[in-house]
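The block that comes next holds chain A.
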Amino acid sequence: MEFSIYDFTSFTKSLDKLLNENMSSFWATSIEMLLIGVGILAFYALVGLFLVYAERKVCAFIQNRVGPNRVGPYGIIQTIADLFKLLMKELIPIKNADKLLFNIAPFIVIIASFLAIAAIPFAKGLHAIDFNIGIFYVIAVSSMGVIGVLLAGWSSNNKYSLIGAMRSGAQIVSYELSVGLSLITMVIFAGSMQFSVIVEAQRDGWFLFRGHIPAIIAFVVYLIACTAETNRGPFDLAEAESELTAGYHVEYSGIKFAFFFLAEYMNMFIVASIAATVFLGGWMPLHVGGFSGFNHVMDFIPPFFWYIGKTFFIIFIMMLFKWTFPRLRIDQLLTLEWKYLLPINLVNVVLMALIVLNGWHF
Partner candidate 1 sequence: MDNAGLKEKVLQIVPGAEIIEDKQYLTVTVAPNKLHTLAEKLKEDAETLFDYLFCLTGMDWTDSLGVVYHLTSTKYNHYIVLKVKTTNRTAPVLDSVCDIWKTAEFHEREVYDFFGIDFKNHPDMRRIFLDDSWEGYPLRKDYVDEVNIIER
Partner candidate 2 sequence: MITEENINVGIKEEEFILNMGPQHPSTHGVLRLVCSIKGEIVKNIEPHCGYIHRGIEKMTEKLTYPQIVHLTDRLDYLSALINNEAYCLCVEKALEIEVSDRIKYIRTIMSELTRIASHQLWWCSFGMDLGGLTCFFYGLRDREKILDIFEETCGSRLIISYNTPGGLMADIHPNFQKKVKEFIKYFRKTLPEYDQLLTGNVIMQERCKGVGYISKEDAISYGVTGPSGRGSCFSCDVRKKEPYSAYKFVNFNEVLRCEGDTFARYMVRMDEMRESMNIIEQLIDNIPEGPYAEKMKGVIKLPEGEYYQRVEAARGEFGVYIVSKGEKNPYRVKFRSPNFSNLSALNTMAKNQKIADLIAIGGSLDYVIPDIDR
């Protein structure tokens, strides 16, 4: 079994071969699924813990503070300690709540983010499934989370959570459009919805640089829209702690609250990794035409780190959004989408189509 951190294709292929040689194809597939499941679960937990820590540190440094620094060196074990605290907390049953929906809601939210992570290519040959409609699948699946939010808000039998859920519904339904359209702009450019094809197409230069102005506009619009879709930053109307205390998850406690909490960070990770894949070349290293020495050095860095680096860069930008801007009002949120982002996006799609038709790109 050969193994290289630059190309996982041969590794996954040989693993597949090994399993299929030794058992029936049913069992081989089952074991593969199990392995992937466990792998993603572990990755998920790890990223979640790290992101919570990262956000605390980033916001602390922005706000002239130190952030967590008591549990472990530089406070790195803080999130694990918090996890244990959340696990041990009492799950408070709510009187007059819709028990079934109340309990199901956090799972829907977290499953939606689980499903989306499956299609994302982490490195060459390192993805669970490579759909030919990858982008479409991710958009479809990630917007499932809003059902969980709506259910949570409705079933808690709390006025604050109900208002929060209604806001969230209006918000996600409208911002889904912008996310979709800005990704479609790039799909037009790439000519495919398959993630592996999109990444391969960026071998000689990332789409953000190759795609002229429409790509940059699409990137900015995507950043804004995906921040809104993850209920974060200036768009956290559904939680709005100064208005609705905690919005839709006001009645949740313990591990159920942790699910919402984790799902928020994972959604952020997913949208950031889509942005990294579609606009910044995914796991492709930075190549500048003509500088072969420079390109060689860049190639030396493993693709997985490229991917993680780009994703965290976008996550950092989203964190900067959140810790800088005041929150929008519900009508301004919708104004921004329907009066600004959507028309810009539509014009942008047409522009991109023109560029692709005439072959004006690099």
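The rule we apply is simple: a residue touches a chain if its C-beta (ideal position, glycine included) is under 8 Å from a C-beta of that chain, and two chains touch if they have at least 3 such contacts; residues count from 1.
Candidate selection criterion: all candidates are chains of the complex that A comes from, given by their letters.
Note that the coordinates shown come from a computational prediction; the quantities given were computed from them, not determined experimentally.
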Pick from 1 or 2: which one touches chain A in this complex? 2
Touching residues (chain side chain A, partner candidate 2) in the complex: 59, 62-65, 159-160, 163, 167, 234, 236-237, 240-245, 323-332
